[in-house]
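Quick one: the structure is below, questions incoming.
With one protein chain withheld, the remaining protein chains of the complex are depicted in position.
When the chains are written out, they are named A and B in that same order, and each has its own residue count from 1.
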Amino acid sequence: MRRMALTLLLVLFCGGVVAENASLSISCGALGVELQLCQQGVDHWSSQTGVEVNIVSTPNSSSERFALYQQILASRSSDIDILQIDVVWPGTLAPHLIDLSAYIDKDLTRQYFKTLITNNTIDDRLVAMPWFTVAGVLYYRSDLLEKYEFNPPETWRQLTSMARHIQNAEREAGSPRMQGFVFQAKGYEGLTCNALEWIDSFGGGTLVNQRGDVTIGNPRAIAALDLAASWIGDIAPQGVLNYDEEQSRGVFQSGNAVFMRNWPYAWALGNAADSPVRGQIGVVALPRGGDQGHHSGVLGGWQLAVSKYSKHPQLAANLVQYLTSYAEQKRRATVGSYNPTIPELYRDPDVLKATPFLGTLYKSFEQAVARPSRITGDQYARVSAEFYYAVHEVLAGKKSAAAALPGLQRKLERLSRGGQW
Amino acid sequence: MNFKKFRRLLGKTAFCLLLLLIVGYTVFPFYWAIVSSLKSGAALFKVEFWLSDPYWENYVAVFREQPFGRNILNSLFVSVSTVVVSLALALAAAYAIGRIQFRGRMLLLFMILGVSMFPQVAVLSGMFELINALGLYNNLLALSLSYMIFTLPFTVWVLTTFMRELPKELEEAAIVDGASPLAIVWHVFMPLMGPALVTTGLLAFIAAWNEFLFALTFTLSSEMRTVPVAIALISGASAYELPWGNIMAASVIVTVPLILLVLVFQRRIVSGLTAGAVKG
Partner (left out) sequence: MPMLMVLALVAGWPLIKTIAYGFTDASLIDPESANFIGLDNFTYLLQDSYWWSSVWNTVVFAVVSVSLETVLGLIIALTLHAHFPGRGGLRAAILIPWAIPTVVSAQMWNWMYNDVFGVLNHVFLLLGLIDDPVAWTASPDTALLSIIIVDVWKTTPFMALLLLAGLQMLPQECYESARIDGVHPIKVFFRITLPLLKPTLMVAIIFRLLDALRVFDLVYVMSGNNHNTMSMSVYARQQLIDFGGLGFGSAASTLIFLIIALFTIMYLSVARVGRES
């Protein structure tokens, strides 16, 4: 009762920003630093507007979070007003989300990474605001590269020969477990990210193009996958076929791998005080496919969206705008090294001082390639699954890329309903 | 003579070896869990069988970052209520099915079992609707209610099986004395069914204790969450990181009440029969 009176007083004090005694609930992060940062941001907004905000923590695993959101949204419940959604969900969840462009100024949205805003715009509706972003990058052991007098690899072929050379030399020199390259090839969304990076860097497209045509059955994609398949058992352990992010980090961070493909989060952990490879890690953009190929990293990260069933869409949109604003993203970048979604912040001296790492990553984020989740809409999960099934078969040596990809092309074309999706 | 002694010794050694093997298989992973729970960050990726420098911070973090004590209490409440209600219902049902002849009892048994044949995720959306309709969303009672759909089939079936095995003379004497069905169940069967009741209760308790999908979907606020959900919420600085030390610490903590429970009830697991046999 006292709390309610206090809120009421605050509302009156703030001069009627809010007409009624509203409260919002937001789902952001699970626990730990992520939740703490969100709580601080939300508290700040709360104290300015006098609106009470509850934070709902949701599971760490994104597949469980997705299932929970689907359930809550399908029942049209107003229990969660603001949802933190993955970069590949807007296409699927769009029918349940409000159009934020009605509340957030166009000039403002122009400041964000264009790829992200495009990714979050479904049928001309801006359904989510980019909050923080990640992209796939290549980690390497700077000490080992120096020892064998190599520069960080420019192309995948260079990576392959460097990894083989260092791995074999190190194994003979008394570290029998040394591996050349670890990445994520378990049958899950992570494999889609890895494989898209290989294929896109060879100029083999991103599975489905902007117009909705399936493009996977092309010679460059086949060349990319053939190269990747040759790694297994040569420079990559066979176990990589069941590795996710943490298993590959485990191998790399225990000093047992020369190269690793992972997300930016592994940087801080690899350089933690108790890490055996502390200070011996370098990070660069993922290699190009060949001389005519380009660097490519798959886009990841999280967005904030407002549920259509929210009782206070205006307030919720307001909070979203605040949390994704320049000032708030700057705070999150300096305190928790969450990668901002506003390019300007990568030139901000305070941010660069706190996390110098961000400057190196800027190019990777700017050029990051989105998975085809926008164009394929609610079919994306199926498209991605068919893709990683096929890639997994090629990597496991059950089929050649030349045999697997045309079949995948036909399967996806059937799903695409002539590019309409 | 010597030969016989030798064979006895051999048998004993074999028995002990078997025990050791079984204990190793069951306990080693748990030992490994405890070791992992006392490791920090990068040490998790090293194989070390003994810890020179245990890292207790993981245990502290579990309680600092969320109301974990409250979550344990929630789990206790849900599991205990589920078990008590399903045991009571199952005992009545088992008496009816196992002891009284009526038409369609096999059908009834099968229908009860039928519920256990659907994948849990398929029942989820219908259950969610039902919970919302009953106004039980974000309420622990929603969990107690929904857990019964898997504890009841189990308790009913097991108790019915045990009930059938008991000699008929027992209750006939009671019926002659003019006891009501409830009195028969309470005074005649309860003492005899000791081990069965405790065991099924324990197994149902653990099933309810570990349930995740319903617990996640039917509760929203952190004060209402149960232990498995609380563990799934544990995360590091990024969604990709799995803070393994904290997760293992939380998992070790939640097995403690269960072990205590077994130790408290284990006299009951063995003593039921001897008490009953005297009466019979």
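As a convention for this text, a residue touches a chain if its C-beta (ideal position, glycine included) is under 8 Å from a C-beta of that chain, and two chains touch if they have at least 3 such contacts.
These numbers were taken from a predicted model, which means no experiment stands behind them.
Considering A:237, A:264 or A:340, the position touching the chain not shown turns out to be A:237 (whole complex). Only one residue from A:24, A:37, A:51 or A:73 touches the chain missing from this view: A:73. When the full complex is taken into account, the listed residue touching the unshown chain is A:385, out of A:335, A:385 or A:402. Touch with the chain omitted from the figure is made, among A:41, A:180 or A:250, by A:250. Listed by residue number, the positions of chain A touching the unshown chain are 63, 66-67, 70, 73-74, 92-93, 95-96, 177, 179, 186-188, 237-244, 247, 250-251, 254, 256-257, 378, 381-382, 385, 388-389, 392, 396. Contacts to the hidden chain, counted on chain B, fall at residues 15, 18-19, 22-23, 25-27, 29-30, 32-33, 36, 45-47, 89, 92-93, 96, 111-127, 129-130, 145, 148-149, 152, 154, 157-158, 161-162, 164-165, 192, 195-196, 198-200, 202-203, 206, 209-210, 212, 227-228, 231-232, 242, 244, 247-248, 251, 254-255, 258-259, 262-263, 266, 269-270, 272-273, 277.
Assume only the chains that are shown with their structure count from here on.
Separation between the centroids of chain A and chain B, computed from CA atoms only, is 39 Å. Those residues of chain B that touch chain A in the shared complex are 40-46, 65-66, 124-125, 128-129, 132, 137-138, 216-217, 220-222, 229, 232-244.
Within the complex formed with chain B, the residues of chain A that make contact are 29-35, 54, 56-62, 64, 68, 71, 74-75, 77, 79-80, 134, 245-246, 250-251, 253-254, 262-263, 265-266, 268-269, 272, 274-276, 302, 336-337.
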